[in-house]
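With one protein chain held back, the other chains of the complex are shown just where they sit.
A, B and C label the chains in the order they appear, each numbered from 1.
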Amino acid sequence: MSLLEIAGLSVQFEGRDGTVPVLDNIDLEINSGDRVALIGESGCGKTVFGMSVMRLLPSNARVTGSARYAGRDLLLADEREMQQVRGKKIAMISQNSASVLNPVLTIGDQIAESLTIHTSCRGKDLHREVIALLTSLGIERPEENMQKYPHQFSGGMRERILIAMALACNPDLIIADEPTSGLDALVKAQILELLRTVMQDRTLLLITHDLGTASALASHTAVMYAGEIVEYGPTQELFTYPLHPYTQGLIAASPSAGFHPIPGVSPAPGQVPPGCWFCPRCTCATDRCSTGHPSLKKTGTNRQVRCLRYD
Amino acid sequence: MTRNAFLWISVAILAVYFTVALLAPFIAPYGATEITGSPFQPPDSGHLFGTNDVGQDIFSQLVYGSRVTLIFGFCSALLSVSISTCAGIVLGYYGGNLDEVVCRILDILMPIPIFPLLIVLTTFFNPGIVQVSILMGVLGSIHGIRLIRAPALSLAETPFIEGARSIGATDLRIMSRHILPNLMPVVTAKFVSSSQHYLVMGVGLSFIGLWDTMTVDWGSMIQNAYSSGALSLGLWWWILPPGIAVVGISLALALAGYSLEESFNPRLEVNRI
Amino acid sequence: MIEVDAVSKYYTSGFFSRIRTYAVEDVSLSIRRGETLGLVGESGSGKSTLGRMMLRLVEPSAGRIVFEGIDLRALKTPAMRQLRPRMQIVFQDPDTALDPRMTIWESVAEPLMVWQQGSRHERDDRVLELFAMVGLQPELADRRPFELSGGQKQRAAIARAIALEPEFIVLDEPTAALDLSVQAQILSLVQVLRKRMNLTLLFISHDLQVVEQMSGSVAVLHKGRIVEYGRTADILHCPAHPYTIQLVEAARRSEVWFGKQRGNPGPGDGAG
Partner (left out) sequence: MIDGHYLLRRIGYSGAAFVICVTLTFFILHLMPGDYITNYLLSISNYLPQEAVDQFYQQYGLDRPLWEQYVIYVCNILQGHWGYSYQYGLPVFPMIMQKLTWSLVILLPAVLLGIAIGIVLGAWSGWKSGGKKDLALFNFMIVFRAIPEFWWAIMAVWVFAFSLQWFPLGGFTSISVLSSGLNPWDVLYHAILPICLLTSFIVAGNYYVMRNSMIAVIGEDYITTARAKGLDERAVLWRHALKNALLPMVTMTTFQVAGIIMGSVFIETVFSWPGIGLLTTDALRMRDLPILEGIFLLDALMTIGAMLAADILASHLDPRIRMGDQ
């Protein structure tokens, strides 16, 4: 059953010097129980994607297309409706940094907040609920820790708190934006293990640049390049038999494969070459690659790729 | 109107003021304290802005008065910002015990009210414009040093400064070629806002009688007119010109300051789109 | 080539406090000419401090640092300055590694200016040569850092570091802030330059897999102390210290997650 169905989603930012396209014509279907990873390098628009679904982009963003959640297009919903969706139906684990938690509120208050808005849970029940959440995420001495302020926690603990906040109302879909960036190797491994456990029977949209995180958590993976999806498929299959030259290049560039670099640089938003956007960096590009822009084609049962070689 | 337009208009206005102050003897028809007509003469071709209670030409007083006002405002701002910048950069760059000691001293000095202190000191020294400018500049830099030191400190900790040290650049080169240029936006904005602040303060101090009665400047002109009842006597030409002159330069500096601040503070800018 | 002998760095809080907080405690290691030593540790383990102390960018509190037989701590500031061109550093975050108000050209040329090397004309030639060495297009020369991508900035930072032909370079997590594909580009650039210029490197990283690719020996730093030090292959295969064991395990695990799904990758073998 399709939980979130995104079709033709494009985002442009209006700036002083005209509009800058960031996302182009994204189609993505997330079924209930899927854990979909969106992989891409910095600047490819993957964070904007998550924010556009939540309708949290700044006012100079122009979003077109549709994002149907439970039969309702979120992009058309009014603010009041969105407030009912955010946190309750779709929750977000933001990119971890020291500033994502409010420095003047205790973490207990901040976790309890979404419960207070979306449920009738109050007083003692609320307290118990928060403690249960903290315990389930491996935060020791929850009674004591919920009285503390964000600056008293380490990066790993803050990540757990962020996860607790997202899980509080038991949402249908969780959007996790780079949940492991900025963490040390050991802490990162712990958080990944934790996420694997708590996300076991949930629906997840994981946004990351880290292939390891994606392969550890996701059932399906979409690879983004310069604001469009270039390849989609079940994670295991996709990493074993990558079809798109960019995906192949990414995997070859990873440490365990020995750092074979992809030549060139990603195009800046709004400065994509004609034809296939990856063409200038592609090792197997032909003449027609520099003229015709490929579309996302189905190959095989469950896989899609945007490359002229598979036409 | 765009921010740049504001900035250029302000610069043009300031240029006019400076020209007038520089070329005062050529512009003013009479001397500042010269008695050139009968008292309370309304504006006419001989006395552009009329005359005051003793028959001095108000236009000439205005022109000569600009010198006192501008010297006080800009000199004290220049001094204060120079002290703040040099001290701030040195403290921020070297850090360590010197920084710690100076910062604690500044912490202690911070709540001492500058304005009454200035009044006490000027009463004690009974000084001229230059001395008060110096006093004002020194006292004002107590706040300024902190303002410059903070960004200088965070700059000094950025890798490109370490990088400059690692290629063997001398401390002087690092401070003058790397830290100072990167601080210029802050310093410029601070200079413009301080000039406005000090200029208005100078006129204000003169309005309440800081200088001796012989000094002609906009503040004492307003004070003279106001206390002699220019308002109730309907002698608008006596009190309006110096007031409008102050308002004009103060507005120009304020607009320039805000335009600068906004163009250097990307956060404010983003929110303006 | 460079030897670190029982070096410590501690901070005291306040004037009168006797409580010392150690960033680096009693560390000894040595790097031979042409060798690359990997330095692994989590954030806050003191690895950056150690790297900076080896260049005396941070003043050690105790111990000796000997570079080519010269005790660095005994040197006065001018003598140390004379030694600086022989040792360089490349930083983690390319955004802050270059002066934002200088063009790329000015940044790369600055070391040559400081040491008054050659005429203006010769300097220009040298900068062009450096641009070519690190793979920067000459048309980027007049841009400022914010107009470049992370990878380009890091290339410029490397060009600046090698401008004076140093013998020893500290690479402080040079790719931690970069994307995967750019990381590979930079690392292979470092390898090429190392061979070409016979550089001695200290490669600081939190990523065991990166260090494995880059260096023959590795030191593991934990809470300011070296807990393991030896050949990379040995340590990865049979780590002795509990911390290293955890670290290797974590790396292995993510490799398993990823590696078991990875078949036969490579840019050339498309499934066309």
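The definition used in the following text is that contacts are C-beta pairs under 8 Å (C-beta built on N, C-alpha and C of every residue); 3 or more make two chains touch, one makes a residue touch a chain.
Keep in mind that what you see is a predicted model, and the values were worked out from it rather than measured.
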Touched by the hidden chain, restricted to displayed chains: A, B
Chain not shown: contacting residue from A:S52, A:S114 or A:Q304: A:S114
Listed residues B:V54, B:M110 or B:M184, member touching the removed chain: B:M110
Hidden partner chain, touching residue among A:R16, A:K124 or A:H151: A:H151
Residue of A:T19, A:Q84 or A:T197 touching the missing chain in the full complex: A:Q84
Hidden partner chain, touching residue among B:V132, B:A164, B:V246 or B:L260: B:V246
Residues from chain B at the interface with the omitted partner, ascending: 104, 107-113, 115-117, 119-121, 123-124, 126, 196, 200-201, 203-204, 207-210, 222, 226, 231-232, 239, 243, 246-247, 250-251, 253-255, 258, 267-268, 270-273
Residue numbers in chain A that touch the chain omitted from display: 51, 54, 56, 59, 79-80, 82-88, 91-92, 94-95, 97, 99-105, 113-114, 117-118, 149, 151-152, 165
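In the analysis below, only the chains that are shown with their structure count from here on.
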Reference chain B; chain at largest CA-centroid distance: A
Length of the line joining the C-alpha centres of chain A and chain C, rounded to whole Å: 31
Whole-Å separation of chain centres (CA-atom averages), chain A against chain B: 52
Computed distance of Cα centres, chain C from chain B, in Å: 48
Of chain B, residues touching chain C in the complex: 97, 100, 158-160, 162-170, 173, 178, 181-182
Residues of chain A that touch chain C when the two form their complex: 41-42, 184-189, 192, 209-212, 215-216, 235-236, 239-243, 245, 248-263, 265-266, 268, 283-284, 309-310
Residue numbers on chain C that touch chain A, as the complex places them: 42-43, 149-152, 179-185, 187-188, 206-210, 212-213, 246-247, 249-251, 253-255, 257-259, 261-263, 265-272
